[in-house]
Structure formats: C-alpha cells, structure tokens
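Quick one: this structure, given as structure tokens, is what I'll be asking you about.
Of the protein chains in this complex, one is absent; all others appear in place.
Every chain is named by a letter (A, B and C) in the order it is written, and numbering of its residues begins at 1.
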Amino acid sequence: MEQLYQQVILDHSRERSGEGTLENPAGQSFQVNPTCGDECNVQVNTAEGKISELAWTGKGCSISQASLSLMYEMVDGEPVTEVEELGETFRELIHNRGQELDPEKMDQLEDLGAFTGVGRYSARVKCALLGWMALRDALIQAQDGSKEGSGE
Amino acid sequence: MEQLYQQVILDHSRERSGEGTLENPAGQSFQVNPTCGDECNVQVNTAEGKISELAWTGKGCSISQASLSLMYEMVDGEPVTEVEELGETFRELIHNRGQELDPEKMDQLEDLGAFTGVGRYSARVKCALLGWMALRDALIQAQDGSKEGSGE
Amino acid sequence: MTQTSLNVAGDFPLLGRTVRDGKRLVYLDTGATAQKPTAVLDAERRFNEKHNAAVHRGAHQIAEEATEAYEAARAAVAGFVGAEFSEIVWTKNATEGLNLVAYSFLNATLGLGGTAAERFRLAEGDEIVVTELEHHANLVPWQELAAKTGAKLRWISATEDGRLDPASFDVIGEKTRIVAFTHASNVTGAITDVPAVVDRAKAVGAYTVLDACQSAAHLPVNFTELGVDFAAFSGHKMLAPTGIGVLYGRGELLEAMPPFLTGGSMVEIVTMEETTFMPPPQRFEAGTQMVAQTAGMHAAIDYLNNLGMDRLAAHEDQLAERMLEGIATVPGIRVLGPTTPENRLAVVAFDVPGVHPHDVGQVLDDQGIAVRVGHHCAQPAHRSFGVHASTRASAGVYNTNDDVDAFIEGLKQVVKFFG
Partner (left out) sequence: MTQTSLNVAGDFPLLGRTVRDGKRLVYLDTGATAQKPTAVLDAERRFNEKHNAAVHRGAHQIAEEATEAYEAARAAVAGFVGAEFSEIVWTKNATEGLNLVAYSFLNATLGLGGTAAERFRLAEGDEIVVTELEHHANLVPWQELAAKTGAKLRWISATEDGRLDPASFDVIGEKTRIVAFTHASNVTGAITDVPAVVDRAKAVGAYTVLDACQSAAHLPVNFTELGVDFAAFSGHKMLAPTGIGVLYGRGELLEAMPPFLTGGSMVEIVTMEETTFMPPPQRFEAGTQMVAQTAGMHAAIDYLNNLGMDRLAAHEDQLAERMLEGIATVPGIRVLGPTTPENRLAVVAFDVPGVHPHDVGQVLDDQGIAVRVGHHCAQPAHRSFGVHASTRASAGVYNTNDDVDAFIEGLKQVVKFFG
C-alpha cells in the first residue's frame, strides 16, 4: 500500500495545486473515466511556446487528484515541447508495471516518480493519466488556435 | 440401417398413395421442416364424422414421404375420432426412442409399426410426424368449418 | 445470529487461489459476476469433448446429442423460473435480452410482424416508464427506443433508503405502454414489491419488463406467478459461464412479436424477396448459439436446485445482516440503500466520506478483499444519493461469516489509512 500511496501522493490529494478555472482558455478538455464516473476538466493558455496559464477542476480518487495537482506544479510556465516530452515519459512510467525507468528519466520526472507503484495496478493506470490526457488534448487545441490566430 | 429403413418404408417412399389435391377442401395445412426445407400440404374433407376425402402433396425424405403415404392408406374413410387417436399413438411411438409400445398399441398401428426405428434418431422425428401434424391441423379446420356450417 | 454457512467454497476452484502476494482471496464481487463451481466447468468441458456439434441443423449422431443437450438446458431453466419451455429464449446476457424486447417494439413500430405485432407499436404521446434505480442495461435501451419512436420516457423515483418510491408510481398512467423495472437493485440491494408495480401496469394495459439479473441468481423466482410479461437475466451471475443469458417472454407475446436478430435457424422459408420466421423460441435465436454455455447453465441450475434457492436466500440474508451490522461499527460510513436486512439482497454499496471508492477498493484489495468500486452501471441511482460512485460488497453462495468479518476488518484499515 505504502508503495502505491507515497506520501507525496497523499499530500497532493489533500492539498491540491492549480484547482480553478480560466476566463478565456485557448484550449480545454473534459475527460471521463467511465468505470467510476470520475472526471476532470483542464484549461490552458500558451504564449511564446510556453504554458502561460493552467487550471483544472475534477473529482476523483487520490491518485487522479494528486496527479492533476503535481502535473500543475511541474508544467505551469514550462515550454510546451518539454511538457509534451514529460507527459510521454510519465505515460511510459505508468505503463511500466511498477518498475522504475532508467535513472535519467526518473530524474526528469522528479516528484512524479512517486507514481511508479501505480503501474502495478492496471485498473489505476487511467486514474494517473486522466489529467495528462486532458492536458495533451487541451494543448493541441490551444496551439491550433494560436496557429490559426497568427495566420490571420 | 435396415431397422430404420424397413421395407414397408422404402416401398411407400417409392410408390406413394394419396398424392394429389382436392377441389374444395374444408381443411388444409401446409407444414415445413425448417432444417431441410421439406414441406407437405394436406387437404381433407369430412362428412358424418369421417374423413370423406384426403389428399397430399409434398417433397421430402423417404421417411416423410412414406409416412404421408401410409397415413393416407390408414386414415382415408375412417372416423375422425379414431384417426386422432391413431395419430396420438403414432406420435407416442415416434417419441419412444426406438422402442415398441405395448402390443395392443402396436396392433392398432398396423404397418405404421415399421416406423419404430425412427425414434432412435431424434433428428428424424420431425420427418415422420410432419404429415401427421398437417393432418391434425387440417382436421381441426375442417371440423370448425363444418360446425360453423351446421350452425347456420 | 446463527451461522447458516453452506460450506461450499471448496466447490469453486478460483476461491482457492491467493492474491497480492499470498493473501487469501475474499471474493465479495458476486453482484458483478459469480465464480463457477467445478460441476459447471466440467459440464461445459464434457459437452466440448463429447457432444459438440451444430444444433438443430444436423442429422448425425453428435448433432442430435448437441441438440438434446441444448434443449434440455432450456427445459431446466424453464422449470427454474416457473415458465413454459417455449417462453425461454437464449441470449448472450441480460443486456441483450432487454435490448431484444426494446428492438422488437421498434420493429413492430416500423411495420414488421404484420397485424399480430400491431399491439407493440408505439407512437408519439405513448410513455415508457423506468425507475431511477435501474442498471444502465434497463435504462439506456428504453431511452433509445423513446428517441426513435417519439415515445416519452418517465420514471419512478427512489426513496432515501434506495427503494422504489410508491408515491411516484402514478407516473404509470393511461399513456404508459411499457414499465421496465428491476426486481432487485444492484446498488442498494433493495428487492422490489413486484406485484405493486405489475398491478398498476396491468390496470393501464402496459407491458411489464422485469430486470431479474440480481434476483434470479439469489432468490426463488417464478415469472408466471409474478405476472410480468418479460424478464431477463444472465448466467454469469448465477454460477454459469459468461456468454449465456435468458429472456423470458409470456408465450402469447413471443408468438406475436417480430424477431430481433435475423439469420440462420430462425427462418422457415427464405427467398431473395422475403422471409417467414419460425415460432418462438427459435424465432429469437439467430445464428449459432452458445451451446456449450447452455450445458454449463444447465449444470448451474442443477447445482442451485440441489442446494435449494430457499436455503441460498436464507444464507445470504444472514450474510447481509452481518455485513450491515459490521459496517455500522465503522464510524462515518454511509450505506446507500436499506440499512436493515428485510427485503434486500446481500449487496451493500456504501460511501466512506472523504475517501474515494477507488482508494477504498485499493486498500481492501491489498488485503485480498475483492469488492467493486465505481458507479456499478447505475449512474442515476448514485446521483439520487448525491454521490458519484461507491464501494460495493456483494455476497454469494460460497461466502462465509469469515469473509464478512475480513471485509469489516479491512474497512477499518481503510478508515485508518486515509483517516
């Protein structure tokens, strides 16, 4: 249990960062986990290739809430390409059946490494990734929007 | 094989009695065996509680054709109640899994006793009974008709 | 409280395995799907090794044997639920059975089935009544039917303790054509007062469709006595294999109803232009059926009959009582549904305030206790309790007091871990 519910996760599931909504998000995505009805909504704005604003709302289990909260802390203000890369690495970790990735990647993940144990429980994979799915989706929208915008 | 295909059956399947149609049948019934598409049509008139006219057409296997032919020979001109009783006994025989019924009933069945072996083959039960199903149906119609008729 | 344990866990091979690093498995997820006794697995295997062949389609010996096994299973089911042989239609699960009824109404509405089927036609202004406690399987097909025919969907609401609210039965009125309702909720465990609904439906000439998915598996049921028109249930919840279910339909209605799935083995005469159909039950069994699974279903029915459904129900009543009493000793837990053991199944869903069901389930799983978490395919039922999801423990023939006690102990760990 303690392997799954690392202190970082328990803390973030209680004290959540980044909860809220944006006024005029360029990208937003609503995702549902059909098994439990859990849901989240991620909103994002980008500027100069970076995430300029980020907010989320959602209801769900400690894993999904902690994942959203930690995601917020790690990616807000960061360059979009790096965020996408981080997301890929995180997905890789969660699909790694409870094993750590190579040290370089674990370094990149920083606190997200606390989610390593989730990969042992395939029913929880979706919980850990729900927020990141929404972020990926929202970022695509935001950037399509900004490309369209810049074309005008 | 010889137990199933008794000589009586082979003979009747080749030289069939009663094939034909009636002009104004009071009762008629068309029956299909869905497995093979075999079919028969039985037409009947009754008068004074007896079968006054009977005819059939059909296509099917030797068992079904022989059954229709022998049925014709046994019931044409006979009292309806006796025919119905005979039909019940025949059905009983065919559902008896290849065993003869008690001697009294076997006497009543006469040549129909040749069908005893059919009961061993559950897939052939329907073949042996197709004509008799049609006859029962046609007789009900004929008698409903005659009752209605006599009521006017 | 007397122990009525049936002591049959040894008949169920899966229950002998361990989980999560050697922990004894405490399986409390029978409401989702039941484990299978050796007798059922053996029957299915014996069919496959000795009698497997096409049914109603061959004249060779094995085909005859397969056909006999298939129809003998139907006869066993008919006896089990108080129905006639030809009132029993095989489906793959309860969901298909409920869809079958809904689609047959649709087909009749679109003109199929001739004058005999006119009675099933729906029109704008007609109403279909369901309940807030339905499993999605007995809700969404009726939503869809309503959307396609212009009929209006209405519903009976749930009381605070998760029963159908008689005060809302007056949604069944002159316009009602169909009343679809569950015999027992898979969330609250509440057993419905079926005659109360049927009487009302009959009074307005509406057809009744009973979701017997939870009831047929845990109670003696007799559809003829209940007076419902249709009922559906699944084999996998009652010790039989996956992939086999049953639709009951009153003889006269199945006779008149147009088919749903079409294809082989349900037709009489087929030309390129037109097709005529066989009488029920064949009319509703298109294509090669789940024959080996019917053999398994037959063995499951025999197993349950040998045990006695009355004894099974009494056994589960006692487990339900122990569960409810145990849960009451864990502070703060809210049971979704009746908190007393009368007229309910041993299906107990609950909310641990502040702890998400996923997390509850995870901590239980870590102790070897298998329960279900989520909305249990009944989102509106959860919404009626003001929650999104819940944790559900549900018992079966093989559970014991020890299982219940382990579960209660586990629940205490949950509260401790997240407390």
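To be clear about the criterion, a contact is a pair of C-beta atoms (placed from the backbone, for glycine too) under 8 Å apart; a residue touches a chain by one contact, two chains touch by 3 or more.
What you see is a predicted model, and the numbers here were worked out from it, not measured in a lab.
J.: May I ask you to name the displayed chains that the omitted chain touches in the full complex?
T.: A, B, C
J.: Which residue, C:A9, C:A73, C:L139 or C:V347, contacts the hidden chain when the whole complex is considered?
T.: Only one listed residue reaches the unshown chain, and that is C:L139.
J.: Would you indicate which residue among C:R74, C:R163, C:R177 or C:H236 is in contact with the undisplayed chain?
T.: C:H236
J.: In the full complex, which of C:V19, C:A39 or C:V204 touches the chain missing from this view?
T.: The missing chain is touched by C:V19.
J.: Which is it among C:G10, C:G79 or C:G111 that touches the chain not included here?
T.: Of the listed residues, the one touching the omitted chain is C:G111.
J.: Need a quick check: the contact residues on chain B for the chain that isn't drawn.
T.: Residues of chain B in touch with the missing chain: 1, 4-5, 35-38, 59-63, 121, 124, 127.
J.: In the full complex, which residues of chain C touch the absent chain?
T.: Where chain C meets the chain not shown: residues 13-14, 17, 19-20, 25, 27, 29, 32-33, 35-36, 41, 44-45, 48-54, 57-63, 92-96, 98-99, 103, 107, 110-112, 130, 132, 135-141, 143-144, 147-148, 153, 155, 234, 236, 241-244, 261-265, 267, 269-275, 286-293, 358, 361-362, 364-365, 369-374, 376-377, 379-380, 383.
J.: Tell me which stretches of chain A touch the chain missing from the display.
T.: Touching the missing chain: residues 32, 34-35, 37, 121-124.
Rule of thumb we're sticking to: only the chains that are shown with their structure count from here on.
J.: Need the CA-centroid distance for the pair chain A / chain B, whole Å please.
T.: 77
J.: Report the inter-chain centroid distance for chain B and chain C in whole angstrom, where each centroid is the mean of the CA atoms.
T.: 45
J.: Can you list the chain C residues in contact with two or more other chains?
T.: Nothing qualifies.
J.: Which residues of chain A are in contact with two or more other chains?
T.: none
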